[in-house]
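In this view, the complex is presented without one of its protein chains, the others remaining in place.
Labels for the chains are A, B and C, by order of writing; each one numbers its residues from 1.
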Amino acid sequence: MNKVKATKGTILKVAMWYILILSVFAGIANWLPQIRGDAPEAAVAVDLSSITPEKLAAMGKMIVFGTENPSFGGGGVPIGKGQCPLCHMFFQEQKADRCPVLIGEEGRSNNRFKEERYKAFASRLANGEPNSGVKPHAAAGGQYLIESEYCPNCYVVEGFGIKGTNDQESPMPIINKPPILLTDTEIVAVVSFLQTKDDGDFTKWTARDSWEKYWGKPLKADAAPKEGEAKAVAAGPPIALDTDTPEQIVQKMTCFACHKIPGISIAKTGMIGPLLIEKTNAPNRIKSPEYQKAVKEGKAHASTPREYVIESIMHPDAFIVPGFADDMIKDFSHKFTVAGLDKLVDHLLQQDAAAAVKEGLDRLPNEKEGPLKKADLSSPEGKPVKNAATPKTDEKQASISGQGVGGKF
Amino acid sequence: MRSFNDPRKAKIGAVVLLGVIGLLLLLPFIPLQAGAEEAKQEAAPAEKKVEKAKDVFYKGPGEFGIVSGPPAPKLKYPDDYGTYGNFQSRSLLWVANQQHLYFGSFVLAVPMFVFVMELVGMLQKDKGMARKYDDMAHEMMKISLTAYSITAILGGILIFTFLALYPGFFGYLSRIFKPIMHVYALLFVLESGTLYIYYYGWDYMNDGGFLKWIHLSISFLLNTIGIVLMFFANSWIGFMMSPAGVDEQGRFLGDIWKSVHTALWHPLNVHRILGNAAFGGGVVAAYASYRFLAAKTPEEKAHYDWMSYVAMFMGILALIPLPFAGYWLMREVYGYRQQMGITLMGGLLAWVFIMQAMMIAILFVSVNYYLWQAMGRMPGAERYYPLFKYMLLILIVATISWLTPHTLVMTPAELKAMGGAQHPIVGNYGVMSAKNTAINIMITTTVFCFCIYQRCNKVPTVKWAALGNAALGALFTGAAINIVFLGIYGYFIPANVRIGLSVPQVCSTLTCLFIGVTLNTMMLKGARQLGEVRWGQMSPRGSYALFCLAVSFTWTMAVMGYLRSSVRLHWHVNEILRDNSPWAFTNPVGYAGNMNSMNVLLFWTMLLFVFWLGALSAKKAHVTEDEAVGAGKATLPAGSH
Amino acid sequence: MKSVRKGGTYFMLKQRSTSLALQVLFVLLALPMLAWASGGGAGWIDAGKFALIVEMGLGLGITLLAWILKDKLRIPIPKLVQAPLIWITAYIAFRVILQPPIPFSLLAIYMAIVTISCFLYVTISQPSWEEFTQPIAFMLQENTGKAKMSRYVTFAAVPLLLAYGTYSKMLPKFDEPVELRTVHPAPPASVNVHDKILNLQTAENPYRVDDSGKYLKVGLESVYHGKNPWAQDAPKFLQNVRDGGVVFFGTAGCFFCHGDNLDGKGPFAFAFNPIPANFADPGTISQLQETFVFWRVSKGGPGLSREGFPWASAMPPWEKHLTTNEIWQVILFEYWHTGFFPRTWD
Partner (left out) sequence: MANQDAGSGEMGKTIVYFLVFMVVATGYYYFLDWVMMGPMQNLPFPYK
């Protein structure tokens, strides 16, 4: 038998050994890249009357990336409350291939719902998709995008379904349910971001409209944040507010400097832009060969008077009325609140040739249509377009869509 | 009594007894189910009054339950949260939870260990050997007794911490699990009773016959109660991760079984049983190693050397199936929420898995190193000493490949020198093919090392020894070639095919493990011994390797527990009850590493106290026992376990 | 124990001659391999993999040499010397022999592992541990002149080493900041080449066709690897490869930079920083979709996305010089020549 050595201090030695190992482990853990996962902000109540489309899209970007200036250096991707970039690729710099790439998604969305494949999904799920209860019925690109968030299974891009389901089931969570749990407005914000992120072109922005059309009800502001949940984020100071009268809006936006607008007392002298009698003008303009040419070139997109008017304000150079120059200010997308824009558009769509004649306003000489007095007010073009001008109420959903309008002509 | 001493009858009797006890254990579940049925029947006539809601997890067409609880509260800070000074409430709870979990695992794992040891002791033909196993089991049980009271104290502290710091959340959870919590408390009382009968009846029932079998059955009962206790505790964390039995607002739907039986319950149960067994082995091994180092007599040294070996062996045995349980758990996590799986494996928490990879490398190297050191006590092992360095070389090459990162951190000058972000040679080691190959080679090497350990003081005398040696050599060489070949082949095929390669690789490793060890054991039957095992003559470095192993086990447990808990992100109960405290964020891996190291240190410090208590009373007893039995002679034939 | 010594002198002699033969064999094998490595590989294997094999062979050779010296020739090298020797050998291997040089962060990881393994090595068995500690114990405990002298030297060396450490730490450094440049940035969803929009997720190489003109699934083209594209009856696929080769070596002259062997070592290559992509490396085109390569070829360095900062690429936008078809053909040629398959996602 060997002699057993004196064993004093064993406990000390063992303790030192433990501390050494544990500090090495902790040291390595600290040496690795440190990422802190912040809890997402709880739903923020967004007042639609005080937010511009641009702000809405920025809010969407916040939801997607959690920051306004996402940087993708070193392969890192900032992930926001919506957690979308975990799977989807939004920008070329960002890497993600688990789910369909969302670059140019706005363009694709306009064709998706026309596909045979979409129709197959729609007929298969005619009784409602089991998890969300949604029946696929998108009729426009924006509606398709809205639908995809509420019901990912309503259409699954080929090759991105859950393995073994033959691309019939999507791995994407339902966005308005836990764990992501976005509110309706937040989903509209994300769709706004999707529609405008590629080129910042706000003529393509139909998110809010699409939502209302898709669900057939007005988009209500989210309930005020529950106490203790989160702080409300104050929206910036937009200029054209919901509470303003059309007159105030025209004054704030200085439309009167260029345009004559019936029903607005200060807008009687503008000589640079066309006379704004959109109940008469807009349907004609859309049908005009010049406008159709712009549509073909991909510059303009409107198919209803309402869309046309919104487009003309948000993206003036989409279509220049023949005889005019491209002089209009182009920063209205962040000067109007969503509701303020509605108000002005409503007003403009109510103005027709008769109203202008009543106030003694006439077209400019360079307008192709010629002076109003000679125009045949009883011609089909001159007829009041019922739908386009319906006041904004809960029942007017179909009107905003403009589908009904198209049928009139 | 005499007839019971007939071993065959006693065995049959014990089997019957165990069956009965097993059936008895189903009792706690009966009231649960019955209660649920009753609730349904009661509700049936009053159909109109009750509100029905859809289960958040069980989504079948008929899965509507009667709303029988309030919705999950919307917690507010600071109203629904408590604080102690400037401490992070969550970190305090973290410590309380982790300590309770460690001690809970310990008192659960030790009876498992003791059960197996007692059984092995009873099945030994050699009386001295049987006595040795029995003594070891008894000694561990004594330590477990102290640890048991500490567990209870820590459990109390945990509950008070919950009540003080997270009253809103705890209130919600206890409202749903009200019946389970009561059954849990009752079982705890039952467990205490069984434990005391088991421990204090040890000597009385140690008659080597019928009573001993009864004693073992009590041990079985003790373990079963312990495991059921753990199942209940798991049901709470399972509910927190993947809630079921409630509707979207968190209203309880009346069927407690559904809340218990969530998507992740069983994977968690299996994972934790195996984890606990490995942990128990590690802790006992560390205890024995400490006693080995501190031993004053050769007899004591021999005893603890042997004990640490047996405990280490038990731990490794439980460790081997653990990855498969982990795979199952991850699969269920993906099945439950893919997004949760991605957060774990590829998202926010991916770096924690890097830590785990490192722990695995450390684990395997320490096991091998321990075995090399342990061979110092085997006469005749000198024959194999020259082999060790080649095994070390293989392990180190595999470790280098295993730990080569895919994304390198470098300066532009280094980038220019390298000619691209991927190094033309080292870059090959950063991909999945190389990693799978490396870990499989490491496991195969460990199996090989164990085979050598089994035979190092023996010379096979079976007629087919040359044949067997050749077969064994071919088995390992073939496996190594196959694993490396598949690894290299992975570079030449498209990525989608590559994933499939890992399975035959693992199968090669498992073949070595099962067929190799079996063949080796068969060959050593009746082998010529070159000398008795000189227990107590292992170098102290072997003990330090075992400490490293035990700490790695504990640390891995902490880090994986952190992973499991933080994958809920900002939810108390996933998607039902939101964490609205200021600590809802997920900590970076460094902070978690510091907390884990601190927790592990705290645990071991407390455990040291327990060991010290155990040593106080054991000192005298051992000398007498050893004198009686003569531990120097009684040796364990290596490879018989 | 007996059996080990059974051999006696006869076996000893036999072993020595065997080991000598092995040494000679090693030198005979290793030298041409080294020469070959510096020459840049052969046809059947690319330079990177060849270097890998050569270096693995070198590692094996060093181990073999150590084995011969220590175990067979019984040349005693004290463990105390062996450990630093291994450490230094590993350092030389990772710092000097391993080319191109690896970044410091990786070297640190490797050397940490090597340090631990050196310690494990000397303590691996009790005799080994005793051999290792014996001189240390001698130095610390003995009272002879030798031991005293070594104690004084150590006593003097420790503060000197510390001083040097402090000095080198205080010395101002001019290292460039660490930068994570992404060599393969994420491609755009679609590119517009010659007025045609191409979806990079779904587009296919129109020249990847079998004899009947149908699209050839990735992986199936292996039957054409190593075949002669200039044969009279070359199948369609190989004809396209041939045309791609004409683009590579003729029309576009890719080989000036990317090299005759597509290994990024063309005659112009070393004028650029970073050097041109090495297609023979498994980390380049074999990790990428064909459409990604199409994007990089057609848009070149100027077309790199923001992630590719600092846009260090001398690649011209080839869409201005080649037709779409030529670009697809040259891509087909590159994969065929290197024997890699493009990445696919299904």
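In this text, contacts are C-beta pairs under 8 Å (C-beta built on N, C-alpha and C of every residue); 3 or more make two chains touch, one makes a residue touch a chain.
What you see is a predicted model; the values in this text were computed from it and never measured.
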From B:469, B:521 or B:565, the answer for touching the chain not displayed is B:469
Only one of B:431, B:501, B:533 or B:548 touches the unshown chain, namely B:501
Per the whole complex, from B:165, B:486 or B:563 the residue touching the absent chain is B:486
For subunit B, residues touching the missing partner are 327, 330-331, 334, 338, 341, 345, 383, 448, 451-452, 459, 465-467, 469-479, 481-482, 486, 496-497, 499-504, 507-508, 511
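In this section, only the chains that are shown with their structure count from here on.
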Chain with Cα centroid nearest the overall Cα mean is chain B
CA centroids of subunit A and subunit B: separation to the nearest Å works out as 51
Subunit B to subunit C, mean C-alpha position gap in Å, rounds to 39
In whole angstrom, the CA-centroid distance of subunit A from subunit C equals 49
Shared-interface residues of subunit B (touching two or more other chains) are 407
Note: subunit C residues in touch with at least two other chains are 180, 182, 345-346
Touching subunit B in the complex, subunit C uses residues 1, 3-4, 47-48, 51-52, 55, 63, 71, 98, 100-106, 109-110, 113-114, 117, 120-121, 123-129, 175-184, 218-219, 264, 273-275, 277-278, 281-284, 341, 343-346
As the complex stands, subunit B meets subunit A at residues 59, 74-77, 79-80, 248, 290, 293-298, 301, 337-340, 342-343, 347-348, 351, 354-355, 358-359, 407, 536-537, 544, 547-548, 551-552, 555, 566, 569-571, 574-576, 578-580, 584-590, 592-594, 596-597, 600-601, 604, 608, 632
Subunit B residues touching subunit C in their complex are 365, 369, 372-373, 375-376, 380, 382-383, 385-386, 388-390, 392-393, 396, 399-400, 403-405, 407-428, 491, 493-497, 539, 541
